[in-house]
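Here the complex is missing a single protein chain, while all its other protein chains stay put.
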Amino acid sequence: MPQSEASQPLLRARGVRKVFPGTVALDGVDFSLRAGEVHALLGENGAGKSTLIKCLTGAYRRDDGDILLNGEIIDPKGTIDAQGYGIGTVYQEVNLLPNLTVAENLSLGHQPTRFGMISTRAMNARAREVLSQYGLDIDVGRSLSSYSVAVQQVIAIARAVTLSGKVLILDEPTASLDSHEVEMLFDVIRSLKQRGLGIVFISHFLDQIFTISDRITVLRNGRLVGTEATRDIDRVALVNMMLGRELEQEVRSHGKTHAGPGEARLAFTGFGRKGRIEPFDLTIQAGEVVGVAGLLGSGRTETAEVLFGVAAHDSGEARRGDGTVLRLTSPREAIAAGFGFCPEDRKTDGVIADLTVRENIALALQARIGWMRRIPDREQKAMANDYIRKLDIRTPDAEKPVGLLSGGNQQKVMLARWLVTNPSFLILDEPTRGIDVGAHAEIIRLIEELCAQGMSLLVISSELDELVAYSHRVLVVRDRRHVAELSGGEITTDNMVRAIAAPEKEAVA
Amino acid sequence: MKSSKAILGAGILASMLMMSSSVLAQTVGFSQIGSESGWRAAETTLTQQQAKERGIDLKFADAQQKQENQIKALKSFIAQGVDAILLAPVVATGWDSVLEEAKEAEIPVILLDRMVDSSDDLYLTAVGSDLVHEGSVAGKWLVDELAGKDCNVVELQGTTGSSPAIDRKKGFEEAIAGHANIKLIRSQTGDFTRTKGKEVMESFLKAEDGGKNICALYAHNDDMAVGAIQAIKEAGLKPGEDILVVSIDAVPDIFQAMAAGEANATVELTPNMAGPAFDALAAYMKDGTMPPKFIQTESKLYTQADDPQAVYEQKKDLGY
Partner (left out) sequence: MNGLVLFSRRIWPQLLTLAVIVGLISVMFPGFFDISIANGRLYGSPIDILNRGAPVALLAIGMTLVIATRGIDLSVGAVMAICGAVSAWGITEGYGLFPTLAMALSAGLACGLWNGVLVALLGIQPIVATLILMVAGRGIAQLITEGAILTFNHEGLIFFGSGSVWAIPTPVIIGVLTGAIVTLIVRRSALGMLIEAIGINLRASTLAGVNTRVLLIAVYMTSGFCAALAGIIAAADIRGADANNAGLWLELDAILAVVVGGTSLLGGRFSLIASLIGALIIQAVNTGILLSGFPPEFNLIIKAVIILIILVLQSPTMRTVLVFFSSDKAAGIDSEKQKETVAP
């Protein structure tokens, strides 16, 4: 469509910037959406996808940049206001009222009235007419909750399109649909495209993105990586864009040859949990860093959670190097076995925001030795100050609530929390996400140090270069399965990207 | 609509059948509010006793403080075709339609202890005590007891805004009006409970010179008086002598206090509402005598002279 290339975009974001305390969520991002196209927005967690959407719809106030609709600057004040401009959004969690009927949901706030009363007949007739455009022939008088998520999704889309009509933003609409339902949704999307709507499609399923989208924009760490026409790019190139190789710091060639088959510290066999991660075998040696690579939702976090007992495994067993069996059905048991776990989402799963740095650092150790034997204040302080110095945690003192620290320093507090328990096996899920460059390098240095001291680490990261830098082995996870294991010289970003991207053919190795 | 008519029809039919079978062995439905107080429990016990004495088959329904339960009970009584219904209504409003159903089924309804806001042709009669009268009996006792001596009275009111609190206060004030020797110096709510009665009395004692300034206590119910008596004792005074105690309800515990000389008088709110009700009903059934629309029960005064220990023994098993 050469003419549409020339015509001005339907919706455009120019240099959008959004800063949250401690992080730059969007850093001068450009984005443009044409009429009649499906534009996929792609990126890992924290890349800035949803922040961008929220800036486009006015749900967030942006700190800088412009939004243009048909070439004119607009300034939507919120979701409703954005609807007025013609921009509708459908979220993963259907945002409708389950107890009302389908027709009521479709016309809520705009019900046809007769003599001041809502006319149910007119409302239902209109609802049937609207839905027939989407190939849905259902009883609009029944409550919304009596239909499947897919149908609800289409109804939500129908409502959004009716109210807005120019731009439709779909935020992970397929996350909870099966493949048949996805097809149905795609038919709807295609017909809307025919009608000239611009559609922003957010998903982390690469297959779907290649099936439905015309163009792809990739964000990473709040920056625009690039926008490509879907037909001009292949999976490997796309994964490369997402997980990236252009790095802020120099990539050290790792040269980490594994010291032969060292003593195995932990051995997991057939370990897994239904619906989270398929059973896998994993042996971890003393002083070894095992990297885990994979896309968002591929099963990498799930691997960590099953290992740490957050989601207890329902198959397989874990043994120590000496052959004794370990019980790992709760975090407490995992901690008792000498495990530690820094989760991906520091805010909700990691730090206790209102507690002080000292208390946060002491928490896991205190929980392990029990509530009765309180670690004396003096020891807690010494411990905290020790790690504030060792890890260079930027805080005025140990008594500052940890929630007031920046992301990178919070991450270091999390690390300190586990290091004081002197774990033999430490799991780090995205330890470098959302933190500034300096802290980033320090954490990598720390990982190497810990490993040199004989600690075993499992590190999940979407920064492939990072994995190359410190891993002795790398597991590649896709579709909730461990699909490849790279070691020694095989550990290169290219190999990882290929293993992550390969849709059918098995691991490259 | 249809189904209620059907129930009604069945009700009439059934009641006709019942009446034809026997006039004496009556069946009476009793919808009680619940058992929120000892007095209420005693009312239930006495109603059952009275029914037994008269050979009446009493169908008892406890509404657990809910009007909808009472309406349900009444509908089921009507459907069963009882000969009469006793109703102790939990609230005053909302009875019209179910009372009309009873009227259509020709089942007389007698209200116990509380009134309803419906037209008075929807029920046969109401049996109850006169709250204002109770207050004035208590007031009159105090006037007679003092015989002109100066006296500062403190008052423990019932729950603020409740009709017993308003009416018992009114009756007492009417009775002491015109007697310049009696002065009501403090009045505060004790919520009809022992705990609050005690707490409020404690503050009265502090506020009135350690109680030396108080000559009598009037409590809107016995429970508050029992609590206040303890407060008076703990303040080092003698209730019944240093401070006269008069209250209302005549529950067993106050008779114990009276026997111990710690309380002086109480006015009975009789739990025997059923006796007068059954009497009126019998007369009505026999020859159609219409009772008055309100039958006032006796508000009997008990003092230390009335052998309180004996009254206590007699009352203690009624379920108070």
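For clarity, chains are labelled A and B in written order, and residue numbers in each chain start from 1.
What we mean here is this: a residue touches a chain if its C-beta (ideal position, glycine included) is under 8 Å from a C-beta of that chain, and two chains touch if they have at least 3 such contacts.
Here the structure is a predicted model, which is why all the values come from computation and not from measurement.
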From A:Ile53, A:Ala156 or A:Val351, the answer for touching the chain not displayed is A:Val351
Which one touches the absent chain: B:Leu46, B:Ala79 or B:Val200? B:Val200
In the complete assembly, which of B:Gln49, B:Asn152 or B:Ser187 touches the absent chain? B:Ser187
Options B:Gln48, B:Gln230 or B:Thr303, residue touching the unrepresented chain: B:Gln230
Contacts from chain B to the absent chain lie at residues 35-38, 41, 157, 160-161, 186-189, 191-196, 198-200, 202-204, 206-207, 209-210, 223, 226-227, 230, 233-236, 253, 319-320
Missing-partner contacts on chain A, residue numbers: 308, 310, 331-332, 335, 341, 343, 348-355, 359, 362-364, 366-368, 370-375, 417
